[in-house]
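One structure below.
One protein chain is absent from this view; the other protein chains keep their places.
So that you can tell them apart, the chains are marked A and B in the order they are listed, and the count of residues begins at 1 in each.
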Amino acid sequence: MLRRNLGAALLLGTALLAGPALAQQRDLTIVSWGGAYQDAQREIFFRPFQQKSGTRLLEETWDGGVGVLRAKIQSGANNWDLVQVESEELLLGCEEGLFEKMDFSALGGADKFIAPAVSECGVGNILYSFVLAYDKARMQEGPQGWADFFDTKKFPGKRGLRRGPKTTLEIALLADGVAPGDVYKLLGTPEGVDRAFRKLDSIKSDLVWWERGSQPAQWLASGEVVMTDAYNGRISAANQNDGRNFGIAWKNNLFTLDSWVIMKGSPNKAQAVAYLNYWSQPDVAAKLPPMIPYGTTVRGADAKLTPAVLADLPTTPANAEGALQINDQFWLDNLDTLNQRFNNWVSR
Amino acid sequence: MSTSRIALWAFGILALVFLLAPVVVILPLSFSAGSFLSYPLPGLSLRWYQDFFSSDFWLPALWNSLKLGAATAILASILGTLAAFGLWRARFPGRQAVMAVLMAPMVVPAIVVAVPLLLFFGPLGLTNSFTGLLLAHTVLGAPFVVTTVLAALAQFDPVQLRAAAACGANPARAFWRVCLPQITPGVAAGAVFAFAISLDEVVVVLFLAGPGQRTLPRQMFSGLNDSISLTVMAAAMVMVLLSCLLLLAVTLLRRGPQR
Partner (left out) sequence: MLPIGTFLARAVQETDVPPVLPRTVAALSSWDGAGLPGDAAFAALADDLREARQRDQETGSGAIGRASARLNNDWPGFRSLLPATARRLATAQGDARQAVLAASPEWNSPAPWAAIRRAGGPVSDFHLLAVLDLKRDAGGHIAAAPPDQSIFRAVLWRTLWISVSATAIALLIGYPLAWLIATAPPRWAPWLLAGVLLPFWTSLIVRTAAWMVLLQREGVVNAALQSLRLTEGPLPLLFNRGAVLLAMVHILLPFMVLPIYASLKSLDWRLPRAALSLGASPARTFFRISLPLSLPGVGAGCLLVFIQALGFYVTPALLGGANDQMLSYFVGFYATRTVNWSMAAALSCLLLAAVAIVVGLYARLVGFEKTRTA
C-alpha cells in the first residue's frame, strides 16, 4: 500500500512540476548586447523599471544577425519581446514582417526622438561607432587608422574584427585607401567586393573574429590581440570601470545606430511599450552616457550631460569628422549575399 | 618491481593527473579574493559565492537544473522501467528494432536531437517551456534506465511472476508487488543516471530553453562565451559538488544489491 502511494506521489510530483509551465504566460524578455553595456542597462533601466512597474523582466543576450530573428519567428518558437537590433536588421526585419509596427503615439509622439531614430518598426536607442582600439599600456605609439591595422610589419600581432561582412568589408576598403564617400559605390560592384576580400586575405592568418561586444576589450586586456575594431562604448567603459588604458583611433570610424523593436506576435507588447516609455524619459535616458559613452536618441537628454561625458561620444564633432555612416540600404540589398560569401571565406 | 612495471605506474599516474588536474586546479580559483583567473591567489574570500547566490541568474539557474533533473529522473525511470520490462517479458518480432530505437539517443549527436525538437516543438508551444525540456531530457535519459533495469531483470527469476499469477495476482499487480521490489536498485541507478544526464546537458537546453528555463550548464555556457568571471568558477564548484553526490549515490546503489 505504501508503495502504491509512493508511485502515485511520484506521478503527482511530476504533474505538479510540469503543470505550471504549461499554463505559464512568459515574462517580458528584453534582449540586449551583453557585457558592460547590458550591465549598465540593468543598473539604470531594467532594475528601476522592474521596481517601478512591478513587471517581471527577463534578460537575454545576443550578438546580432537577422537570421537569428528569422529563425525565432519562423520556427514558431519565438521567446523574445523587445530586442535591440542594428540598423540593417531593422529594415530587413521590418520588410519581412518580423517585427510589430512601432506605435509612436503610444510613446508620446515621434517628436520625442531625434529624426533618424524614428522608423516604421523601431525606435532608435543608441548612437555608436565602430572604432579602432588598442592598449596604450602595451603600445606607446598606437595605430592611427585602418591602414595601420593592416600593417603587420609595423604592428606585429593578432588583430580582432567583428565576424561578419558588415563593417569588415568597409574597413578593408578604407584601409586600402578608398575615401569614405566611395566605399559603398565600390562595394556595390563585384570588383569592389573582390578587392575587399583580397585586402583581408593579406592578413587573414593574423585575424581573430569576435562575435560578442565584450570580447574586444577582454582580448585587448589579455593581450590576445594588439588591436581590434570595437564598439566605442566598451572601450571607454573598460578604461572607466576596469582601470584600463585603451586608446581609440577615431579616424574613419563607422557610425551607426541601434533600435528597439518588438517581435511579431509578442504576448508582452504592452509591457514592452511601458518599458520604452520609461527609458525614453530624458532624465532616465541621460543616465546611460556617463556609464558607457553611447549617444542618446531622446531629445533633451544630451543637454543633461557634462562636457567630459560629451567628449567621449561618437556624435561629438571632433570624433564624427571623417566618419563613415554605415549604409543600411546597401546592407538591406546585399547582406544575405555577402554573408554567405563571408561565411564560406572565413570557415575555410 | 620490474622497470616496465614502474614505467606503467609512472605513465598511469601521469594519465590520472591529466584527468584530474584541470578541474582540481581551477576550483580553488573560485575562493580568490581578487578577480584574476591565475595563481597565486591574492587572498581568500567567498565573494564569488556571494555573487553566485545573490545574482539574478545563477541561483534560478541552479534551481531550474535541480527541478529539471528531478523531473527527468522520475519520468525517465517510470517510462524506462516499463519499456525495459516490456522488452524483457515479450519476445515479439521487431523487438530488436524497438530496442534500437530506444537506445538511439545514446549514439545520436545531441544537435540532431536539439534542432528537430526545436522545429517540432515550436508550433506546439513546447519550446521555452519546462515541459518541452522535460520531454527532451527524458528521451535522452530513458536509455540509461532501460540499460540498468534490463541488467537488474537479468538477475530476476521470471518463475516468480508465474507463481504470483497462480496465486491470483493480475500481471500489473504481480509486477508491482513481486518484480519491482527486486529490481529497485537497478531503477534507482537508472534514475541517478538520468538525473546526471539532465544535469550535464547543454545543447538541447541551448536550443529549446527560453531565458526563464536556463539551467546551470546553460548559464555557464553564456558566462564562458561572454566574460569568464570567477562567478563561473563558483558555479563550476557547485556543479562538481553535485557530480560528486551523484557518483556517491551510484556507488552506494552498486554496492547495495550485492547481498
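The working rule: a contact is a pair of C-beta atoms (placed from the backbone, for glycine too) under 8 Å apart; a residue touches a chain by one contact, two chains touch by 3 or more.
Keep in mind that what you see is a predicted model, and the values were worked out from it rather than measured.
Note that the undisplayed chain, when the full complex is considered, contacts A, B.
Of B:82, B:110, B:161 or B:178, it is B:110 that touches the chain left out of the display. Here the missing chain is touched by one residue of A:189, A:222 or A:245, and it is A:222.
On the side of chain B, touch with the chain left out of the figure occurs at residues 4, 8-9, 11-12, 15-16, 18-20, 22-23, 25-26, 29, 36-39, 101, 104, 107-121, 147, 151, 196, 199-200, 202-203, 207, 217, 220-221, 224-225, 228, 232-233, 236, 239-240, 243-244, 246-247. Summarising the interface, chain A meets the missing chain with residues 65, 67-68, 70-71, 73-74, 95-99, 158, 163, 208-209, 222-224, 264-265, 333-334, 336-337, 339-341, 344-348.
What we mean here is this: only the chains that are shown with their structure count from here on.
Mean C-alpha position of chain A lies 37 Å from that of chain B.
The touching residues of chain A, counted against chain B in their complex, run 3-4, 7, 10-11, 13-14, 17-18, 20-22, 24, 26-27, 29, 34-35, 42, 58-61, 75-77, 79, 212, 214, 218.
The part of chain B that touches chain A in the complex is made up of residues 56, 67, 70-71, 74-75, 78, 118-119, 121-123, 127-131, 134, 176, 180-181, 208, 210-212, 222, 225-227.
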